[in-house]
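Sharing a structure, written as structure tokens. Questions coming.
A single protein chain has been omitted from the complex, and every remaining protein chain is retained in its original position.
Chains here go by letter, A, B and C, matching the order in which they are written, and residues are numbered from 1 within each.
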Amino acid sequence: MLEVGIVGATGYVGEELIKILLKHRRVNITYLAANIDRPTDIGEIFGYLKGRFELTCELPDYKKMISRCQLLFMALPHTVSMEMVPPLLKSQLRIVDLSADYRLKDVKTYERFYKVKHKNPHIVKEAVYGLPELYRQKIKEAKLIANPGCYPTLAILAILPLLTSGWIELDSIIIDAKSGFSGAGRKVNLDSLFSEVNENFKAYKVNIHQHMPEIIQELSRFVRGELQINFVPHLLPINRGILETIYLKKKKWAIKTADIIHLYKRFYKKEPFIRIYEEGNFPQLKDVINTNFCDLGFYTDQKSKFIITVGAIDNLLKGASGQAVQNMNIMYGFNETEGLL
Amino acid sequence: MLEVGIVGATGYVGEELIKILLKHRRVNITYLAANIDRPTDIGEIFGYLKGRFELTCELPDYKKMISRCQLLFMALPHTVSMEMVPPLLKSQLRIVDLSADYRLKDVKTYERFYKVKHKNPHIVKEAVYGLPELYRQKIKEAKLIANPGCYPTLAILAILPLLTSGWIELDSIIIDAKSGFSGAGRKVNLDSLFSEVNENFKAYKVNIHQHMPEIIQELSRFVRGELQINFVPHLLPINRGILETIYLKKKKWAIKTADIIHLYKRFYKKEPFIRIYEEGNFPQLKDVINTNFCDLGFYTDQKSKFIITVGAIDNLLKGASGQAVQNMNIMYGFNETEGLL
Amino acid sequence: MLEVGIVGATGYVGEELIKILLKHRRVNITYLAANIDRPTDIGEIFGYLKGRFELTCELPDYKKMISRCQLLFMALPHTVSMEMVPPLLKSQLRIVDLSADYRLKDVKTYERFYKVKHKNPHIVKEAVYGLPELYRQKIKEAKLIANPGCYPTLAILAILPLLTSGWIELDSIIIDAKSGFSGAGRKVNLDSLFSEVNENFKAYKVNIHQHMPEIIQELSRFVRGELQINFVPHLLPINRGILETIYLKKKKWAIKTADIIHLYKRFYKKEPFIRIYEEGNFPQLKDVINTNFCDLGFYTDQKSKFIITVGAIDNLLKGASGQAVQNMNIMYGFNETEGLL
Partner (left out) sequence: MLEVGIVGATGYVGEELIKILLKHRRVNITYLAANIDRPTDIGEIFGYLKGRFELTCELPDYKKMISRCQLLFMALPHTVSMEMVPPLLKSQLRIVDLSADYRLKDVKTYERFYKVKHKNPHIVKEAVYGLPELYRQKIKEAKLIANPGCYPTLAILAILPLLTSGWIELDSIIIDAKSGFSGAGRKVNLDSLFSEVNENFKAYKVNIHQHMPEIIQELSRFVRGELQINFVPHLLPINRGILETIYLKKKKWAIKTADIIHLYKRFYKKEPFIRIYEEGNFPQLKDVINTNFCDLGFYTDQKSKFIITVGAIDNLLKGASGQAVQNMNIMYGFNETEGLL
């Protein structure tokens, strides 16, 4: 049994990791840490764990991380990870980091979007971007995984096949994204009060969201020429789930929906967590919530200059903790779907 | 006091009409009808009206409509209106029809999108499309108002100034629309159950929604050349409100957000129900719910090829009943905001 | 026009006061204050007010309160009111205080339940408990109104007629109360995050809630002997509304539902905001939300030892701001329902 720890165990992402790992047949959770007032049994924090799982959640301690774990999931706010990761890399530990700190290869872009100075740019290069559908081979050997952001996971998986096919314009990519509340993390502020979110809906960070450069970075590796994306995230009054409606301008009008579906089915034919919908069908959030699936549906017609793609994932699973476990499964040669179906 | 009646009083739109008209200082509600089992006091149907307003909701009866009312609001499903309206037009009654039956001037388009044969195409021509910001003068004299659809009201108001300015491409208009549940009307089916909508989100009628031709019809009157719109409506798990995120391709990159805001403020400077947001601000649904306002915010930058517009209305007010009363206010020379602020 | 001010204008209760007073034909809002960073236009704080109402919300200033207003609504957290009210009482101002600071006549009970020392016990005696159905005459002349709590308003109105009738036992009163989120006020903490409240339901402060002594105080005035109440409040995942299910033990089994309904109809026959339901019917929250009504339904049968009462109000209206305006209407001889229907 692999011994794994979670740092940041009390957030939404940490909580979800615990739930998945308890069902996983090849690992034991041997360590939980978070920025809490005093060591607390995890069943006190998440009541539904009482009587199912007992472990004290402690304040982070490097020695314990190293002595108790083989793999560490870091489910921390960005900027906290880049404080904690470097010393740990000197040990035998392998790390799946779920923050944004090691995702952007261009440190200046990171600093512009996250508004902090990066403390260990040299480590950024070592980190493998943990999107299995793109980097499965590198993930196998990785010491440090930069687990992708929720919006980018879906956007990249939804756009990449069409992009590499050469069928679409590079300068007219529009991503209209809608996310459940947990995407923002378990942080306390006036905008997060129940009454502010319930029966409301809004756009936020219009075309300035920090996930934009992540999407551009990954998609750009596969094409020549500059990519131009428009990205508007919105906040849904629900607990979890992301749906993205993506508009891509066709170079040739002759492309049919069936061609696109055929392209995606072939592109992802060996992928266990990608489901391509038949013509006329589109994913809804309840098809993917509580699963690690990424679902994709498509529309175009002869008159339209655009292809419309509707994609959906659970932001806490394929968009965070589920993908982190998928990465772990690949790193240790477990069945890739273990704990995730 | 103007004597008004509501046919279709038990639906969401009819209910909202009652609420507005009870606050209106220039009208009396003198007639309520709906397709119900037996005549029922309206306070039985909408419990919160008990003790505030007493009137029996009856089965529709032409004679009563004509004898009791000067103005009739028809809040009926499409295809039902075109059965009921023609005989009434022979009386002295003026009619605000909230169905789709008289909105589309091209009857063939109507028949294709609504999948029925139109029964009185000649009447379509007489009807005035009831968007006050465009047709205030015609509304004053109208005998029959075709009250606009909820999605089109917002889309037209959000796009028209930019379209007439000549700053945008006609073939790359993208409308990503999100509506609360009441937009679908009070109809019973499996998809409308609480558990199917709650904690869910989905796109529907992707690029085939019946409001598309209505948007195209109205916008096309103001430009030469063929308009191409992409329209994806989505269902929000909330009771009411529509937010549309609209992407328009610029002809020239030099346009700034400030230019757009300036354009819209001038275009709508006398409009009592249109609010233009300052740069960096965008409407959210709770800014417009329970109001008749249409709120608009804008974004573009030098690098982007698109203008992003975020608009919001209450689908039951500016998107239906509120606009119907605004039309009535214009028809009878009342203060245009009476009952609506 | 009466000139009124609101201190605490940015909370849920203050917000609701603004909404009601804007519709009120006999008052002008001339002053808004709150504990904010800097003076801010109220339309910045509540976006839907933009273009309808302009007034700057300032930091509280005694001189302005006194010079600009005749009546002041104090919508402050408890303990803050008792700091601010005493100096104002020396002016000509009349005050409706919506905090708990002047409700409990027994200062020791106040101090035990609110866990602070009371700073001006002598003022407590002067304050009139602002429940119109009980104290309409005193309210007319009052200088300082202690506006009732939300749970007590409903509990007292629901229980009092049966209590004074002598039909029920004093020691077996059970109030099972359920409130929407806004009852807790607009305060930021981890328990108030959207994800913690949404899709959840819980009891809190089981039999130790600070509204218990308020209910006992008012009901006790009308009977001899000690009252024993059991009170369990619960948090509903909705924005507003309170429903209480109340169980009262009958002294005599022969009482029928019809007798109870008759009793309540007579007791409240002149009350404009109390609605008694016919046998077999019970109020639901949507019957009272956005109204100032208190709705009551009843059940008992020959076999049962208990009477079951189901009552509902909007916690922000009859449970707070609506009742405050009803009190103002009484104080100034306005129509009691002005602004509230």
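The rule is short, and it goes like this: a contact is a pair of C-beta atoms (placed from the backbone, for glycine too) under 8 Å apart; a residue touches a chain by one contact, two chains touch by 3 or more.
Because the structure is predicted, anything quoted here is derived from the model rather than measured.
Within the full complex, the chain left out of the display contacts the shown chains A, B, C.
Taking the complete complex into account, C:Tyr247 is the one of C:Phe222, C:Tyr247 or C:Tyr332 that touches the chain left out.
Of C:Leu22, C:Val107, C:Ile174 or C:Val223, it is C:Ile174 that touches the chain left out of the display.
Contact residues of subunit C toward the unshown chain are 171-172, 174, 176, 178, 196, 198-204, 206-207, 228, 230, 232, 234, 236-239, 241, 243, 245, 247, 249, 282-286, 289, 299, 301, 303-306, 308, 310. What subunit B contributes to its contact with the hidden chain is residues 12, 181-182, 186, 188-190, 192-199, 237-239.
Residue-level contact of subunit A with the missing chain is found at 23, 47-48, 50-52, 199, 275, 283-284, 286-291, 293, 295, 341.
The rule is short, and it goes like this: only the chains that are shown with their structure count from here on.
Distance from the subunit A centre to the subunit C centre is 46 Å, each centre being the mean of its Cα atoms. Taking the mean of the C-alpha atoms as each chain's centre, subunit A and subunit B sit 39 Å apart.
Per-chain CA centroids place subunit B at a distance of 37 Å from subunit C.
In subunit C, 199 are the positions where the chain touches two or more neighbouring chains simultaneously.
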